[in-house]
Structure formats: C-alpha cells, structure tokens
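The next block holds one structure in the form of structure tokens; read it before the comments.
Only a single protein chain was left out; the remaining protein chains are all shown in position.
So that you can tell them apart, the chains are marked A and B in the order they are listed, and the count of residues begins at 1 in each.
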Amino acid sequence: MQKYKGYFLLLIITILLIIMIITSDKQLNEYSHNLFYMDTYINVKVYSNNKIKAKKVLNEVEKIYEKYHQLTDRYHAYDNIKNIYYINNNTDNIETITIEKELYDIIKYGIDFYEKSNGLLNINIGNVIDVWKKYRESKNGVPTYEELKSSGSINVSDIVLLDNNQILNNHPNIDLGAIAKGYVTQIVGNYLKEQGFNKFLIYAGGNVLVGDHYKNDVYKIGIENPTKSGDIYKIVKSNNMAVVTSGGYERFYEYEGNIYHHIIDPNTLMPPNYMKSVTVITNDSALGDALSTTLFLMSIEEGKEYIKQFNNVEAIWYTNDNTIIKSDGFDKYE
Amino acid sequence: MELKKFTRLTMLLSLSVVLNIFESFIPLFNGFIPGLKLGLANSIVLMVLYLFSFKDAIYISILRVFMVGILRIGLFSVTFCFSLGGAILSVISMALAKKYTKLSIIGVSIVGSIMHSIGQILVAIIILKTYNIIYYLPWLLIFSIPTGIFIGVISKELVKYFEKRLKLL
Partner (left out) sequence: MNKSDFKLIGIIVIVFLIIMLGFRLFEKKGEKVARVYYQNEMVLEIDLSDKSYREYNVNGYNGNVLIISENGKVRVKEEISPLHLCSKQGWIDSSYETIVCLPNKIIIKIETSQDLDAIVR
C-alpha cells in the first residue's frame, strides 16, 4: 500500500485540478442580441449561466422592442395595431380611439413631461418635424418660419387622453421620437430585472442602460466627442445607470455651413444651437431620454439650474466652443 | 578508432538531418500548434547520448540545426534561432536527466521534448518581444508526453540494437 501512496496523491491532485478548471468556467456567459428598431441599432447583452433562459429572455426583449417600434411608428400602419400612425391619420367619423395600454402610457408620459419641461418637450410637434424631414432628406434649403408655422397645430392640448385607454380622435400629429427609445429601453431593463437578470447592458445608440457589472465593480461608459467619431471625451463609471446623449451623431443635415438637427425647439420651430451635445446620467432611461432632449433645447446655464429639481440626475455638456461643462454633482460618476 | 567513431557520428548526423526534414512532411506535425513536433531527430540525439557521450550528443544536435538551416530554413533566420535554442536546451537537460535522475530513456526523451518546446518559446519571447506565445506552453507540455514516449521507445530499441553491434565492429 505504501508503495502506491505517491501515485494516489498525484491522482487526487489531478482530479482536484480538473474540478477547479471545470468550475472556473462557471464564469458568467455573455448572451448578446442585435436588433434594429426605431431607426437604431440596438444591442442587448445579458450575463448568465442559464443559456436556455437567457435566450428566451432575449427573444422576449426583441418582442418588446418590436412591439414598441410598431406602436410608436408614425410612418407605417401595421395589421391589427392601433399605433401613432393610426391615431395621426385617422379620418373615421368616431369620437374616440381605444389604444393599447402600452401606447396610452407612453403618450401620457410625454404629455406629463410637457409640463415638467416648461413646454420644451413637445410630443405633438409632428407637423413641424415633417416639414424639417422633407428639407433634411432633400438637403436643399431651410424652411421659413411661416412655412413651419402654417404646417399645423403643435398644441399638446390637442392630445386628449380619456379613461380606459381611450384617446380623443382629435387629429393630433404625435411624434414620440424624443422619448420612445429611452422609454422602451427602461421597460426592457425593468423586464430583465424582473426575470432575475440584474447583469445586463443595453446599447441603443444614444441610449445606454446598464444593470450590475458582470465581472468588475462598475460599468465604464465612454461618451463620444460630438465633433470626432471614435474619440471619447469622458468616461462615466457606475452600475444601474442610464447614459443618454442628445446631439452628437444624430440625424442632422448641413446647409450653407449651418448644421440643422432633428431636435426642434417648439418656440422657434428651429433646431436649437446652444451646444454640440449633452449627456444625461440618471437611473431611469426614460427620464434620461426626455431630459437630454429638454436640456438640448435650453441654454447650458438654464439647464444647470433646471436639473436641480430632479434627484439623481447629472449632465455633461459639450459646448459650441468645444469645452466641457459638468453639472455640480457629476463627480460621483468619474 | 577515432576515424571509426567519426564516421559513425557523421552517418548519424546525416540520418538526423534526413529525419528532421522527413518529419516536416507529416501534415499533423506541421503547424497545428506552432513549435509542436514529433522530434524524430531527437531519437538519434538520444542514442548518441546513451552510446557515445554528452559531448558527441551536443555536437550532433547543434550541427543538425545548422545543416537543416543551410538546407531548408535559412541560416540565422528566426525559425533557425528557435530550433537552435530548443536543441541546446533539450540536449543539456537530457544529459542532466540521464546523469542525475532515475528516469529511463523514455523519461529522458520526455524531458528532452519538453525542454525543446521551452527553449523555443524562450527564444521566441526574446526575439519577438511578446509574451503572448507563452500561451502555447501548456499545449506543448501536454503533447510532449505522447511524442516523448514515442521517441523514447524508438530510441530504446535503437540503443538495444546498436549496443552489441557497435562493440563487434
């Protein structure tokens, strides 16, 4: 027996090491899903050991994005779905339209934010957006104030939500572009948490929403320089945060040396020119998206004051002179 | 006597060169993992180590690298430096293993195979100034067991065969 002691020891060490190798692989696996909805490339990553559940959840995530994409689409109709296009273009002689709860809620979110943004975030600005879109696509000229003004009403009070998910058939021209991406991203984030996936990263263009980090202490999110693609001008670090940028590389066009953004000031009916981009960091992607648009529509000084009323909201501005201005509590993300 | 030994060693040297070149035609041992080789030529080196002396084994080993260098890979090319590093480390460690351990010729062959890999990697790290190639090391280690045993068994038979005959001549 004594003779085999050495071999026995070797065998045990070998088995232990093999077990360690196998268990060390229990590092979380990354499951990634690429989507293209709302005119944006969307990437959702979850970290888990449960492959079947992760795949199932990611499929469910795709359904959520697809559904909201269809509901908020103002250019296309879909079978059996009463979406924004349906509401905006309804010529039926009916008093009210019953819509799905999801759409009702997101419209309500937009209307509520109209007050909070002092009238800057206007979801009934579709008429003006359409005029600008026409010019942006032809890249030829700039609309006059009169043309924009005569394109139709932009009063948010035209959108009248009633009880039981009904909306008054009042022919508004709703455009949810300013809030939809952030709103649905937050819905997806909530869904992932409900399903037990606390470790996730959602990338949706100007919107990033993260849960807990899969390996390190915190996520590190780079904010891109709006004047130079690929150049990171700031890195923010935290878990469970939403980082949302307005400006930057979003849709715009250039005419006679001026840049015309797709974000429109409801007061001037023109794209604002206060800054090159603004990034909001908060814990709610819907709020982040709405606030980043709002901040893009006011001067940096006003914006710094404005966000003080919100808890847990910080912002960083990239000015027209290529300098960087941070909100007072921004340090905690650095 | 000296001439006889010299002739034998020369023949063995040419044999090891041929084996080395022959080996590069076996597809499995041709680029599967960089540096992974069957090491047929090593059986000759082992045989010389057991039948002649450590000094002779070193000569054979180094001369073989130079000859293959002249014939195929080019003198002082990067691959040549790898081979030289591997060969020197391999033959020295085999001599030490033979002298100071109870390993049989098979064990000595495994040591030679491992040290050949390590020698190559060390030279590669020095020349290429990258540490990433060290990631091949575990695979070279584990594959050196079967190749080492294979070469060891061949060498054992060779030594057994020539041991008597060399004395007769």
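Following the convention adopted for this analysis, contacts are C-beta pairs under 8 Å (C-beta built on N, C-alpha and C of every residue); 3 or more make two chains touch, one makes a residue touch a chain.
Remember, predicted model here, so these are calculated numbers, not experimental data.
Note that of B:Leu19, B:Ile92, B:Leu122 or B:Leu137, the residue touching the chain absent from this view is B:Leu137.
Within the set A:Val128, A:Val208, A:Leu287 or A:Ile307, the residue that contacts the chain not displayed is A:Val208.
The omitted chain makes contact with subunit A at the following residues, 6-7, 10, 13-14, 17-18, 20-21, 24-25, 27, 30, 34, 201, 203, 205-208, 210, 213-215, 219-224, 229, 232, 235, 243-245, 248-249, 279.
Taking the whole complex into account, subunit B touches the unshown chain at residues 24, 30-32, 34, 73, 78-79, 101-104, 106-107, 110-111, 114, 124, 128-130, 132-133, 135, 137-138, 141-142, 144-145, 149.
Basically, only the chains that are shown with their structure count from here on.
For the pair subunit A and subunit B, the distance between mean C-alpha positions equals 63 Å.
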